[in-house]
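Quick one: structure below, then a few questions.
One protein chain is absent from this view; the other protein chains keep their places.
Moving on to subunit A:
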Amino acid sequence: MSDIKYILGSFGDPDEMMHGIEKLQENNISIYDVYTPMPIHGIEAKLGIKRSRIDIAAFCFGITGTCAAFALIYFCAVIDWRVNIGGKPSFALPDFIPIMFELTVLFCAFGMVLTYYASTHLFPGRAPRVMDLRATDDRFVIAIDANDNAAHTEIDGLLKDAGALEVKYNERKYISYE
């Protein structure tokens, strides 16, 4: 028994999986993580995951873009090399707006997505940390840390009661991809 690292309850239906989470929580069994092939709405409230603050990051990156664009154009067109275009003023703010807008979007998009990749540890070539290969296909998997929760047979029973199609004991943390 001590070799078991994770207990996986594999469900065929998201509602049954939610039911499984409730049952485990009622019995004070801590859940390590849940793997699903699609986003399940409402699950974060159930698992106590905090609201994502990625929107704040996005806003900061966006503002950086606006300022960067303004600074660049102001430096080039007003300070460094004024071009006399029909005697019009060099500091033509309305003309600066399109590029300021584009760079706001550019900085915001790239900054936010790279923050997302960094915070969720996604990057090209990273070895996938998958516990069950079908979790990206048609199974909704609840993973329970076996060392933190001693009563394995009880967990097994709870998951099956909630409608789990299969309960697995994983001896390794992740499926080997080698």
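Methods note: a residue touches a chain if its C-beta (ideal position, glycine included) is under 8 Å from a C-beta of that chain, and two chains touch if they have at least 3 such contacts; residues count from 1.
FYI, contacts and distances are computed from a predicted model.
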Given the choices "Cytochrome b N-terminal domain-containing protein", "dihydrouracil dehydrogenase (NAD(+))", "Molybdenum transport system permease" or "Polysulfide reductase NrfD", state the protein name listed in UniProt for the chain not shown. "Polysulfide reductase NrfD"
The listed residue (A:I63, A:L122 or A:A150) that touches the chain absent from the view is A:L122
Touching the absent chain in the whole complex: find that residue among A:L8, A:I29 or A:I73. A:I73
What residue numbers in subunit A mark contact with the hidden partner chain? 12, 14-15, 18, 33-44, 47, 49, 52, 54-55, 58, 62, 72-73, 76-77, 80-81, 83, 85, 88, 92, 95-96, 98-99, 101-103, 105-106, 108-110, 112-113, 116-117, 119-131, 133-138, 177
